[in-house]
Every structure is written in C-alpha cells, then in structure tokens.
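Below you will find the structure I want to go over with you.
With one protein chain held back, the other chains of the complex are shown just where they sit.
In order of appearance the chains are A, B and C, and numbering begins at 1 in each one.
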Amino acid sequence: MPNADDFPRDEKETSRVEAFSDGVFAIAMTLLVLDIKVPRASDLVRRATLPELLEHEWPAFVAYVLSFATVLIIWTNHHTLFRLIRRCNHAFLLINGALLMSVTLVPFPTALLAEHIDQPGAATAAAVYSGTFVSIAVLFNVLWHYAAHKDRLLLTGHDRAAAASITRQYRFGPVLYLAAFLLAFVSVSASVGLCALLAVFFALPTRAGD
Amino acid sequence: MPNADDFPRDEKETSRVEAFSDGVFAIAMTLLVLDIKVPRASDLVRRATLPELLEHEWPAFVAYVLSFATVLIIWTNHHTLFRLIRRCNHAFLLINGALLMSVTLVPFPTALLAEHIDQPGAATAAAVYSGTFVSIAVLFNVLWHYAAHKDRLLLTGHDRAAAASITRQYRFGPVLYLAAFLLAFVSVSASVGLCALLAVFFALPTRAGD
Amino acid sequence: MPNADDFPRDEKETSRVEAFSDGVFAIAMTLLVLDIKVPRASDLVRRATLPELLEHEWPAFVAYVLSFATVLIIWTNHHTLFRLIRRCNHAFLLINGALLMSVTLVPFPTALLAEHIDQPGAATAAAVYSGTFVSIAVLFNVLWHYAAHKDRLLLTGHDRAAAASITRQYRFGPVLYLAAFLLAFVSVSASVGLCALLAVFFALPTRAGD
Partner (left out) sequence: MPNADDFPRDEKETSRVEAFSDGVFAIAMTLLVLDIKVPRASDLVRRATLPELLEHEWPAFVAYVLSFATVLIIWTNHHTLFRLIRRCNHAFLLINGALLMSVTLVPFPTALLAEHIDQPGAATAAAVYSGTFVSIAVLFNVLWHYAAHKDRLLLTGHDRAAAASITRQYRFGPVLYLAAFLLAFVSVSASVGLCALLAVFFALPTRAGD
C-alpha cells in the first residue's frame, strides 16, 4: 500500500478512521441483540409460560448488558483518545484495524457465555469471553502507545497531563483482564464479576493529575 | 477513564457522539426486518398458498411498522435535542450510551410481540414491549435534563422557548408509556394501540410557546 | 415534537439526516447477503456436489444483484437530491423516514422472491417485490416535491434546470413500478425483467435540459 505518510496532510486527518471505527463499534453493539432468542409460541404450549421461558433466558440478558456496556466504554475511551490524536499513518490504521477485529468478535464470546454459563462448558466460555477482552485491552494500549510515543500522532500542544492520565489508567487493563481470564478456570462467577467490575472501573472518570 | 472535561474543546464537540448514535439507531431500525420470516417454499405445498401464509404474518408486519416508526421518531427527537446541545462530557456520554442500549434492544421485544400477540403469552409480550419504551422514555428525559440543567451542555445563546417546549413535551413520555405497560395486563390491543398513539403524539410538531 | 423550524439554522442543516440515511441504505444493502444461504456440508453427501447446490441457488444470486443495484441507485439519486436540498424541517424528516422504512424492508421481498421464483407462489412474490418499489418510488417523489415546492428546502440560487430534470425523470417511477407490479400477475419474468430495466433507466445520467 502506498505509504499514507506520502500524502498531503489536512487538519483533521483522523475523521474518516473515526467514522469507520464508530460504524464498527455501533454495529458490533447492535448485533448483540440477535443473541437474545425469542421463545417460540409452540414452546409455550408444550413446556412453560412465557414469563418462565424469559426468566430462563437470564444469561442472555446478563451477557447482553455486560457486553454492550463494555463495548460502549471501549468506544467512549476510543473517542477520548481521538481528542488528542490528530494525525494518522499506515501502521496506525492497521493497529486500529486489529483492535476493531477484536471488537467485532465480541458477539461470539457473548453468545457463547450466554449459552454455557450454567452448563459444563462454563469455564471455557468464560475464558473465551475474558480472553477476548484481554486482546482488546492489549491492542488498545498498543494503539495509544504507538500514537503517543514521542507525540508521534498527537495534536500539537496537547494537554500533557491528560495524555499521562490516559497512559496511567489504561496500562492496567491487560493485566486485570488477564486475571479475569485465569479466574475463569477457578470460578466462572468470579471471572464474569471481575469483567463487570472492570467495566465500571474504566467507566469512571479520572482527573488528570490524580 | 480520563475526564473528557480535561480536554481542549472545539466548536462542535458532539459530532462524533451524534454520528455514533445515528449508526446505532440506523442499525437497530434496519435489523427489525430480520424478524419478518420468509415463508419456505416447502410450507406452501403442505399447508397453504403464499398469500395465506403472508396474511398469517400480519403481527410481524404490524410490529415492524410500529417499532420502526417509534425508533424513527426517537431518532428525530434525538436529532432535535442536538440542535441545542453543543458540548459533551463524560457523564453525558454514559447516559447517551444507556439510552442507546435500550434502543438496540427494540428488535427483541418487537419479535417477541410479533410471535406472541395472538397467543397465551400476549400480555407478557406486550408488557416487555411497552416496558422497553418506558425505559427509553425515562433515559431520554434523563439525557435532556442532564444537558439542559443550568444550560450545562447547551449552545450559548440558545432559544429558551425551544428548550422549554422540549422539556414540556417529553416529560409525559415515561408516564404515558407506563400506562401502556400497565394496560398490557388488562388488554393487549389497548396497550399496543396506546404505543401507536404515542408514536403519533411524539411525531407531532409543537410550536414553542404553545 | 418541538418544531425544527423553531431552531437556529446553520448552513448545512441536512448533514445529520444524510448521514443517518446513508447508514440505513448501507445496512439494508449489506443485509441482503444474509439471504444467500450457504449449502451445508451434510447436504453434499446426501444430495449433490457443491457446484450443483450453488447452481440451484441462482434465484438468490439474481435477487441479490437486482436488489443491491436498485437500492444503490436509489441511494445515488437520494445523494443527488441532497446536492440541491440544504434545509430540513419536521415534515421532511418524517417523509424521509417513511422512505427509509420502505428501503429497509427490501431484504424481505428479496428473500421472498429468491425463495418462490420457481415455485407456485412466484406471482405473489414478484408482486410483493415490485410493490415494495412502488412504495419507494412514490415516497421518493413525495420527498422531492415536498422539498422543491416553491423551493421550500432548496439551496438558494440552485440550478433550476437540474431541479426540473430531477422532477421530470422521477415522475415516471411510480407508474413504471406499478406496471411491474401488475405484470407480476401475468408473467413473473416480465415483472422482474421490468424491475431490472428500471434500475438501468434510473442509473442513466440525464442531461439537464434534455
């Protein structure tokens, strides 16, 4: 591919990559709903009332809420990064693409977790689930470090305290999600619970200069 | 997450959140069509003619039109809010995300209603359907009040009459959808009919200063 | 809904409605691929070779190409309208929404046609298919006439010849698709063939002042 660095630069180089990323995030989040199965009317007659069948689907609802919230928070943080990132090059597009590949995968581990959380395969499902977030957390850090290294792609005259605060908060993501991954083999509820806690943690605002 | 308030502000801070929200609305609306099942050719031979099978699917068509129209009108109103909202902060992104989570859920209650409207589970389905809109209406109000409180995120020098007219009209949404929710346990048609009426009501333009 | 006319106008009022419409068009077109079923490996053993099974799916491929091309051309024409339309009001958003509702429906008649084109229900399927385009063509004209009536929403100082050429070409859409609809009851191939011809016709550029 011709190197993007060869091309004339305009002021907001990242607008198309932001729009494209937004599209991928939005679709990955919206596809999650397809994993909540609608109980068939024919099942009602044979087995149970509709409220009972819906109640039986609680893992799908829990998985939906947890995955939607996590991807939303990743999007919010992605949005935060791009307030400081203004330039774009070839390698950056590829790293961002790898991050998006992990994000679009999310509906799969979500459905896997919903299907197996109360079954013999629960540990595997929870490991695949948290493992996907390990990979997202790693790629998120790679993306940010690539952009921020020697201010490579940052806005000229950006807020250094804000950049440092991003670096500080996100650096724990991979390790914490790795803990959730390992916990999956000990206790499925602890692993999923840690994923939920991490969503809350990354949703918390941190003041630059904490 | 580093606090968005720490970052430099540009003139149209909300453009990415608008684009992202548009994506989510567009996808949620487009996924609705997947719930209209195509009758299989093999069913024709055994059971009925194609027009008969399509006729039999009327609940799916009604649910499609009602849900599409309602989400469209929510989008239109969301669009109206953002003519006054120009700034964006961390909490605002999270509230908007929660609203989007309710919106992306819509294909599920729509399919549930279509499947069960003429079945024993109809009351439950109608309650889940209108209940989803209760949650959307509540979050829509929270979003607006958060942005409008002491003009927190509004355009400087915005039209106060327009803002007041938004406040006035939307404040009834949660209560009216709650009525549809309660009606579901008495009469399914009344509950769904009220949802349809509310779509028309929220689609009506109101003059600022009515 | 508070009337959009009450709000301050900026120069490109239609950018969000364009972005939203683009999203809906893009998703409706992309969902079409879901109707091309992948032959299962287990069907191979029992019935036929993979090339035979794929050949058997020709109606799905034809329907995919025809629907994709038609929706693409509708999008292209929608894009052309918005080179002249610069303002936006409440009624316009609702008309555009109704047009989008018809567009998002397209995957359903496409799958219906693919399933039944060589079956007893072919006439019904072709009628539903072309009927969907009747409704799109009507709404497209309503949208344009609403915007163009007394230059209501047009760019100040727009090219009158271009506007007149739009009016002239699109006015035949509803009648021609209605002909395809009626033909469905006489000859399915003639009906589908006319839909294909119309896609070509609306794809042709016409010089203003023809």
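Remarks
What we mean here is this: a residue touches a chain if its C-beta (ideal position, glycine included) is under 8 Å from a C-beta of that chain, and two chains touch if they have at least 3 such contacts.
It should be emphasised that the depicted structure is a prediction, and the values quoted were computed from it without experimental measurement.
Summary of contacts with the chain left out: across C:I36, C:V62 or C:L178, the touching residue is C:I36. The hidden chain makes contact, of the residues A:L81, A:L100, A:A148 or A:A199, with A:L100.
Taking the whole complex into account, subunit C touches the unshown chain at residues 18-19, 22-23, 25-27, 29-34, 36, 38-41, 44-45, 49-51, 54, 64-65, 68-69, 72-73, 75-77, 79-80, 82-84, 155, 158-159, 161-162, 165-166, 169, 202-208. Residues 1-8, 16-17, 19-20, 23-24, 27-28, 31, 34, 90-91, 93-94, 97, 100-101, 104-105, 107-108, 111-112, 115-116, 119-121, 124-125, 128 are the ones on subunit A that touch the missing chain.
As a working rule, only the chains that are shown with their structure count from here on.
Every chain gets a centre from its CA atoms, and the centre nearest the mean of all protein CA atoms is that of B. In this entry, subunit A maps onto subunit B through a rotation of 90 degrees when their C-alpha atoms are superposed, rounded to the nearest 5. Chain centres here are Cα averages; for subunit A and subunit B they lie 24 Å apart. For the pair subunit A and subunit C, the distance between mean C-alpha positions equals 35 Å. Residue positions 19, 23, 27, 31, 34 of subunit B each touch two or more of the other chains.
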